[in-house]
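Partial complex: the chains shown occupy the same locations as in the complete assembly.
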Amino acid sequence: MTGRGRGAYADIMTVPAPGYCSAAAEQLLDFVFAEVWQRPNLTRRERRFVTLPCVADADAEGPLRDHVYAALSSGDVAIGEMQETVLHFAVYAGWPKASRFNMVVDQQWERIHAERGLPVPAPEPLLPLTTPSDPEQRLCVGEQSFKDINCLPYAPNRDNPFQGAGILNFVFGEMWLRPGLGVKERRLITVACVAFQDAPYPILSHVYAALKSRDLSFDEMDELALHFAAHCGWPKAEHLGQVIAEQKQRVTAEWAGESEATS
Amino acid sequence: MTGRGRGAYADIMTVPAPGYCSAAAEQLLDFVFAEVWQRPNLTRRERRFVTLPCVADADAEGPLRDHVYAALSSGDVAIGEMQETVLHFAVYAGWPKASRFNMVVDQQWERIHAERGLPVPAPEPLLPLTTPSDPEQRLCVGEQSFKDINCLPYAPNRDNPFQGAGILNFVFGEMWLRPGLGVKERRLITVACVAFQDAPYPILSHVYAALKSRDLSFDEMDELALHFAAHCGWPKAEHLGQVIAEQKQRVTAEWAGESEATS
């Protein structure tokens, strides 16, 4: 690794760069840390919310542990935000991978406190929830939240277990509405997750909604694609890039139409 | 493909086998349909609940469509069971892939009715739920259900969003308890999902619980591993096989201890 690569690695990972591996690995480390992470349009903190789902998806225990440690140790991500990230990731990437992510978060949080000679603070209590408990009211909240977050005029039919018990009741009726993680951070996590999950419609709908809501600018979304490529591989990133290009056009056309309609 | 392979394909897929592809593909089709699907210990219906998560995970639109069609068209899986399978899959494999699975189920259900000249029946209503609505009660139900289904004497700490709002409130407080899909079918789906998700602890815990609960026999679990191998690949199946071997020993030892304790 070059001196610049070593410095960038130590800055981002909060530990010294590893010793010499192979020529091939060194070159990749230089590219990822000294080039990609240094670019404008997404802050280092925002890049954490793209990186964490990528490493949690990849099942590579070492990188997951290192990035969780770095995000918490640097102070870029608070423990409550990290735990909400795990729940959000569980929904979009599956609970088994989230279960390991959750364990790693607990371990690294303890490790950081042990290294600093501090006790681990007590967790925030779960109850009371901020969302309604009555099933009919939850579904109504979920329907509105589904429309708002997806920038769509309709919500799915509730009389289907996946859509009713899952999407409306839990994902949009509860999970997206939880305080403790900003909507921009949820957008970054979601786009990363749908991009590695590959199912075509969710990639399209979440890229669209992130741009349409203006939660992510066009430049931020392009930057997300590059950061994602470096951490989840080029083929998935190439597909994401195509979807982004199409959805930018769609959103631009819709904004032009809305601007005409209101002028 | 041999005549035996063609017959097996038509029987399982409910449509004629494809024309000649390549010698390599023919050999694989023969192995999968004329050997694997014909083996004892898991019925054709039970093999559907292993196959469906594998093809829904793989993002291969064609095989997913074909297997959903075959499972419904053969009458092996009822539409309500298929829809519960989608929700269960969503939790263990992530909502984006489940979203596509859900769309494919709707399309194939309509296609089957169109082919038969029948109207699509109205869906079952979602409400009322069979589980409590009060948040504290739901968590208590979730804690008990977590212990029962995982064959564990404890439940996770609820003051962690992933564990409290996710696992206890929704996954075990609601999803696993929904009527409309048997526990054996949920075991088959879950083991397939944790096996392709790769996170080490969930594979171990769900293989253990499926065996310990006697919901799956040792022979059924071995058969699941072979069926999984044919649909998700040999490396993940090899890992699953190792976990199964270890958990069989653990469960056998525990049963021996319990039998001594009660004699």
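Labels A and B are assigned to the chains in the order they are written; within every chain, residues are numbered from 1.
Definition applied: a residue touches a chain if its C-beta (ideal position, glycine included) is under 8 Å from a C-beta of that chain, and two chains touch if they have at least 3 such contacts.
Note that this is a predicted model, so its numbers are computed, not measured.
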> How many subunits, all of the same sequence, make up the entire complex in this structure file, 2 of them being shown?
Replying inline: 3
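Convention: only the chains that are shown with their structure count from here on.
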>> Roughly how far is chain A from chain B, centre to centre by C-alpha average, rounded to an integer in Å?
In response: 27
>> So in the complex, the part of chain B that touches chain A is made up of which residues?
In response: 59, 83-84, 86-87, 90-100, 102-103, 123-129, 133-136, 139, 157-167, 169-171, 174-175, 178, 180, 193-194, 197-203
